[in-house]
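Note that one protein chain of the assembly has been removed; the remaining protein chains are unaltered in position.
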């Protein structure tokens, strides 16, 4: 469950706890994601890493959805925030770290230039995650999505604010890499 | 080079041959793709498979672009054609074959339902490749692209007719899987 | 009347009851549809069947409008729910049941693939009923409507969320079939 | 095959004739539709009537596609032309004739008011067939399609210029009525 | 002032009355229009008639704005309501009355066919007034506006819900006719 | 007939002349309009004036259509060209002349500011005639049409390039004024 | 900070005051802009002037954002209000004043004709600032933005309601002029 407030998380915890006293229900403050596990849940663990990169603070909740989903699938997730292209030093400082991931999710709103720049810097597959910041013509994430579709770099995209889908696709790729490592 | 006619391919062959008598220039009749290699070219070879699935015959040229690009990167490419959802038996007959791939590209125009159906049937990551068939409202691939963005299944997408990008992203995933297998 | 809350239904019941103490006013909890009949109302009855198929739970209220309207006209209505194409087994399990109908309404949001798949499986006329689920580009039912307009199968469509129109058109076809049976 | 010129029809005739000397290939001058039948073809015949109504001369080719398709399925087809709403007398003069049909296809471009008016005049199911006449904002059939989607009368629609789909859906309804008559 | 509730009208009356005890402030219940006149106001009076025609009850407030504005300019205003094209008898019954006007405003939402039909029936200039009824694709008055722009009849249009502009333009034409009558 | 080349005009002249040796066929070089009259044609004559104002030379052909149509109806037509708002002196120089008309058509493309400016300067009814000049976003007359729909001045509009409709509506107003003068 | 209400401004003042007792926090009533300065802040001062011109009262808050930003950068700002083109005298009366500026920001909504007219009257660079007034088709500032993009005069534009960006760009130009004057 994503984008839940604290009350909803508590309600979920109560319902879940009634059925399974050993169950855990955790809510991430930053993203509002709620993760519930049965008491006998064995968390999966993949030998594969996902980087979740975000351009600005407004992109954090959507990037967080992707991170939580990839994490639940068992991938190691590394979050890199606040590296928008209006100041290139920030992204250049983090590029070595991002290059360690097997797959990269890049969340950006407004003009959405960051996925193109990151995909130009790394060799791993990049998934663009357009965010519904912005206003006026091209607002609500439209310019960011179109920017991903028109990118000069190689990347694929999900719909605006589709953090769940970006995280799940990153998880599928991480799983494929993990399985190959295990062969 | 993609979507070239025979004359263009011949012209390319002539120019290339002048500079490097050992070079090869091949044109794929179905897709119009032209691939040129230096005489001392060592084709890369990846231990990873890409399935390129197409809904109808009109999708073949765009699917072909994806196949050629993934193939050039060194992936084993399996083409599955003519499995549009208006007759489900066709796709159900091919599903075991598609499940053998490490990553799947699905090309479809019109209402573009095939990527959603395929992503529901396989566990590998799926890349939707919307094709500019169709007419009237939602034509020129717009409905197919929006269908990929709205999909109930987990998948990512490229722009309309972006066979090159779909093939290149599939190639990046294949490369990551190959590298993991080699570890 | 469709999409009414309980209070509105009660108010209607009170007003109607004042004028005609034998009148009945019923509200369907799932759809919010309210049906009022005079005390001496003779419900029409048609020898014709309408199937109302819905992809997911989010589509129930709109599908319900179509079902109530077709039912009021006198058709036998069969509701088939939760058969979205992300899991083909569900729709394949229900196809014999759907094939018994004289006309089929298929409600689906997001990428709206279900009407195309159903129309490929049955010989009766299919009416697509796009639902305003979905978000981002192609959201608010636009992708689902465009998917119906671009369908590879033979079908006609109504506007987004137009459950009343879909049900009424299904009723007109049911009436034509009933009249032909009565000849 | 629809919208073929005479040369194409001749080429088809030649190819078809080579394989089956008894085959027939006919081209309708008005619509450019070409219909080919094997020498031992038994035309289907339905006890059901389809009216194909067109607003103006510019709508004839698209209306013709619908008529040919419905006719091939075996329905009796009645064409009513030149009854645009800018002069109501024309449509009012033909209404009795249209009321004899079991299902009605109404082709109109520009503002596309005719399907709404006809659906208000008849009890049979009406299928709107928007035509890509018109220019400027709302041109290329968009206003006509949106007019059908917004209609105050009960009707369903196909995409702009989708004469084939309108005729095929009318054929499916005619077939259902024919089957009911035969019971 | 248009679309004001009763409280606003009272507030206006109070403010206006403070400054000019003889002033009048009237609010039209149906349209919410408020008209304030100084105590020594001499209402203009034109020898010219404006018909304001509306398709349905939902169009009344916007049609009312046009009527109030034309009336304030001094034109004789005749309101003709509830004459939508889904039932042609209603408009045919009123056509003689509408033909008496020097200029006609026609308000309609949804598919907006009424302005085209009225302009085909009368010789006076017709101003289309699209109304923001409708829903889904083409909703919010877009189909109605595009229908006016694509009309097969001769007419001009204002923007969606622009009752003030339609009434003011009708007033300018009425004034021109009045001046000509006075010559 | 509008926008015809010289050859078409000649062909029309020949056909018309065969049937009616006294008939006249004239083509206006600037607009490509062709006007054919029977030999015994009595041109109508209205005691009313239409001004047709155009912003730039690119607007001349469309403005010409309006002028020809208004003229054929019998109105006195005054053409005022090349008065775009980027240089206000030009329109201010012509304003007295434009004020003599009973109704004004104003053709403008690009940002289409001229109809708003003219309607602010004259008391006669103004009809905006958006022209499909312009390029990029808002091109093909869209910005000009939207500018007319959003105008701060009182005016009505026709669709992009609809010179015929603008001229015909101006003619209807001229006829109403002429009739009033004749009373 | 722009578009803040009084309570927000007070909260900011309190927080800022805690850290720096000499700091000042000022809120402009008209625009809702809040400007905070450290106690030892030395306001920059540029030898360059920016004119901020607004068509109507509805444009004031957005124009105000531009003015505050340009002012903070140190430019001399001259505000010219209520000079919409529906009454040309108003803008003609102010043109000498506007000509004194080194760079001009012009805010306008609806049809947005004012930037084009001003850019035709002055030689300084003009920045259009489209405002989200307006309704119906072309509303929310779209017609105004497209009008700027299609302008017959030389000007550049920012997005709808982007007062901050217009003011900041005007500030950059003012700074360049100031630096050149200082050489």
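In order of appearance the chains are A, B, C, D, E, F and G, and numbering begins at 1 in each one.
Operating definition for what follows: a contact is a pair of C-beta atoms (placed from the backbone, for glycine too) under 8 Å apart; a residue touches a chain by one contact, two chains touch by 3 or more.
Nothing here was measured: the structure is a model prediction, and the numbers come from that model.
The chain that is not drawn here is touched, among residues A:36, A:106 or A:137, by A:137. Annotation: of A:36, A:106 or A:149, A:149 touches the absent chain (contact as defined above). Against the chain not shown here, chain A presents residues 55-56, 84-88, 92, 110-113, 116-117, 119-121, 134, 136-139, 142-153. Listed for chain B, the residues touching the missing chain in the whole complex are 130, 132, 141-142, 145, 159-162.
Where chain G meets the missing chain, the touching residues are 48, 102-103, 123-125, 127, 145, 149-151, 154-159, 162, 165-166, 168-169, 172-173, 175-178, 180-181, 183.
Just so we're on the same page, only the chains that are shown with their structure count from here on.
Interface comparison, B-C against C-E: more C-beta pairs in contact at B-C. Separating the CA-averaged centres of chain A and chain D is a span of 50 Å. Between the CA-based centres of chain B and chain D the separation comes to 38 Å, rounded to the whole angstrom.
For chain A, residues touching at least two other chains, in rising order: 137, 145, 159, 162.
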